[in-house]
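Selected chains only, in their assembly positions.
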């Protein structure tokens, strides 16, 4: 099986390595100045897609209609890439953006629940690191409010509790609050008018939860982490005016654990291929050989 | 109750704050250029010991016979301090060094087991932070060897396991290994000849465990943390020659959680005072008032 890994950052290099270690042949494209120290080949993008059975692009494959290749000098238009690629399957995240250019089948690994769960673990690790690094008191015995009980909220609150924090999780649904209590955490709903009891607040919800009004109720020495993707859930302007400590932490997996972040891209693609192959002997998508290497 | 907090770093400032928040009157000495924003007073050292009921010095109270006051311009000799202090009780760590100069009663908070346990929690948090920050793979699902099952080994292995690592702990005693297994970790003794199976190794034992011979068996991409105090348990020279990633992490509590580190100094001193007072109405060591504020 031949995979072309195209563009992105360190995480994609590790994805390439993970494919290679699973027994795939790998070409890396979109990195100038890169020299391979193993049998992974470095190719121009056009050559790579030609040679490979399928391509893998980053979670955000495009920036303004151009392939996301920060380490390449030349910029490649999505349209041009689509022509080069022809009919070969493409794996990427946020597939809507790239999909409109392609006539080939496109598979969105980042939209899958299994990818999201694994990514949540890495995000939680990154949040723990930020807390341990920047907060001057111990996590042990601290009082932490986690906003939201989705994937990240679930993993993060478990980790914080294991590190000895007294965790409160805010959730809307009574069933989520029952789950939260079953884990031994406290829980509140979102009807709060103030949050002055919490020295640490970590938001995971991509919605305006920490509005200016709520920000005004926080302690002066509060430590805020916002894990929600842009624009986040915090009124940063007001937080800034109050001079609060507030970190908007984005794309933590690629920062805190690029190797694991790359590996789960590979794992998810392998799982997609398995499911596509289904019971059928050979779906045409992918040589059987790959399946031997899981 | 009047406490003089003398010298040290950020941690001692937080110790002062902790005494103050417990209701004590506090004087801070040995910090030039410091301006108090609350009722804690800034005094020269001589005045402070005169005014106070007792003094609190850092874990390492002396450097080469001189008081450990890195933020003071003038250096104060231990002998001179002893004269200033007269008969008033002194609390510090490593009391042997200072004790030989003093005629006053001296209490070593750092030598106590309860202090050491609380400190171990902070050290473990610091080690987790180093791992999350510098190791490129996830802690989740990683294979970690912890050398030693003393205080730090106990807390650290629990935290690592909670973060999803597969933990192995090396211990000499069969009973320790029984405890380790009861926690769900793997265990080995120290008869190992090589350690190439572990991508992450964290040493807690102040003895030459990771000798040049063992260092030579480690993986090229091993991630080493040595938490043992000087000279540590790693042959750093050999590790350096092999270009291994190796962090000798010292005094983590003061770095990762200075506020908590200061607070546990205060808590331990309060505990010493309670025990000294025993059942007696007033041991003379400390006014009853303090006891109301625990």
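In this document, chain identifiers A and B correspond to the written order of the chains, with residue numbering beginning at 1 in each.
Please note the rule applied: contacts are C-beta pairs under 8 Å (C-beta built on N, C-alpha and C of every residue); 3 or more make two chains touch, one makes a residue touch a chain.
Because the structure is predicted, anything quoted here is derived from the model rather than measured.
This structure file shows 2 copies of a single chain, while the whole complex it describes contains 4 copies.
Definition applied: only the chains that are shown with their structure count from here on.
If you average the Cα atoms of chain A and of chain B, the two centres end up 36 Å apart.
If you check the complex, the residues on chain B that touch chain A are 14, 121-122, 125-126, 128-129, 132-133, 135-141, 158-159, 162-164, 256-260, 263.
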